[in-house]
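Not every chain is included here, but those present sit where they belong.
Lettered A and B in written order, each chain numbered from 1.
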Amino acid sequence: MAIGRNPIVVEHIRKTRMTELLSKGNRLSGRGLLEYRPIKIETGLIEKASGSAKVSIGNSQVIAGVKVEMGTPFPDTPNQGLLVVNTEVLPISSRYAEPGPPSEDAIELARVVDRGIRESKMIDLQKLCLIPGKKVLAVFIDVSVLDIDGNLFDTISYACTAALATAKIVQYEVSGEEIKASEEKIPLPVKTIPISITMARIHDALIVDPDLEEEAVMDARLTLATDSDGNICAGQKGCPGGFTVEQIMQAKDIAIEKGKENRELLKKMTGIA
Amino acid sequence: MTTLINEEGLRVDGRRIDQLRPFKLEVGVLRNADGSAYIEMGKNKIVAAVYGPKEVHPKHQTLPDKCLLRCRYHMSPFSTDTRKNPAPSRREIEISKILREALEPALILGDYPRTAIDVYIEVLQSDGGSRCASLTAAALALADAGINMRDLVVACAAGKIEGKIVLDLNDAEDKEGEADVPVAIMPNLNQVTLLQLDGTVTREEFKTAFELALQGCKTLYDAQRATLITKYFGKAEPPQQEAQESQESQEE
């Protein structure tokens, strides 16, 4: 279920119309079933962050910022740096987003995005280790949601990926127990570019990038992320509805193909190799 | 890192790659709850309780046309290797949400407008696959509470360890393996109501893992049904025995 879904009542007539159109392969907005809304990516606007990206998909709009701090590794992974993804659905973003502790929806959002980045091994955490068991770099990616018009999963995910891929961090030189910050700024150790594709089922139709109206009537949601090699690296089904086994297989293929497209787009817009 | 699959193709706990861990199902294990169930799945020991349909508190959450379903997945502090803080973690909050969404399609909530049903799951001991075992137990507890259902929900994971797709990961395999794919289905309605993926798999591995998980679900579904039949129609044999036999015969 999308944030802000519950309170929205799409009038019955509009919903019937939506279903009719979908059965013919069309959407209310005129988009094709597998067509994304315009995607805009702007990087580097937050100078105080190591990396940042403002991403909009249609009217959904978020900003992600990357901060790097010194930290202590977890006891069971003494050679790995830390990665923390945190999402805040700000009250400015929708009349249904209240200030206060993160909702269940916001927690799911943050955790799914986190898994997409973590499990794809986008960032080589080993390279963020300075002194094994003692000092590592901790990478915080915070996302502020500014405007909600559906498909926050992908909007947030692209913002995190773009901010990480363009971040520049202080280089440290370690000799023994001594850590010295060099003048040099270097990129994060990026190994792959994960791209999530979020799909919705409305009656029998499978569409990508649902907008707020579509989220209000969708039966089920599926987000699948793929890495640069076209492997699937994270998945999350949501909403109180299901998919048939066949739809899951179809969704898997869509995720891989659309993922390739959007990855190229993201690379072009951020200027990364 | 240890070897997870030996040269004979057996896993750390002696299972073949397509074999479930030993499991045990019970219903009606609590007195106060309207419905309850208990599952052991490997080292998982989980109790599920259902209260409702009942009045909604706080009132403003009342739905005029259907029942409000709520779900809480919680781990006891002693359930994990190192003590778990009793306050709900973000992980527990997320799992509570996806379990609720996985159960909801099976319930005929329109039959109980303006009421609430609470599903409480307590993990007394956790092992790999606790969310799947929780779902399987929660569906039993809902049936035990007499809630109108379209189908049961049953869940099982498959995963990838040392390059191989295997069924039903235990703790060690979950931690050191390459991927975990928990799946829940309503078997008679052919609806996948939970699907997650942690780790990396190829397009083909995804298909294989997904299908293997569905196969595990089928075995557990038979056990769920047997458990309910035994409870309500007094069939003599303990259902978990039957379940395990059917599973073994299937695998031989």
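Following the convention adopted for this analysis, a contact is a pair of C-beta atoms (placed from the backbone, for glycine too) under 8 Å apart; a residue touches a chain by one contact, two chains touch by 3 or more.
Worth saying up front: this structure is predicted, and the values here are computed from it rather than measured.
This structure file defines a complex whose chain copy numbers, by label, are A x3, B x3.
Following the convention adopted for this analysis, only the chains that are shown with their structure count from here on.
Chain A and chain B have Cα centroids separated by 28 Å.
If you check the complex, the residues on chain A that touch chain B are 1, 104-105, 107-108, 110-111, 115, 119-121, 222, 224, 227, 230-245, 247-249, 252-253, 256. If you check the complex, the residues on chain B that touch chain A are 69, 90-91, 93-94, 96-98, 100-101, 104-105, 179, 181, 185-186, 189-203, 206-207, 210, 214.
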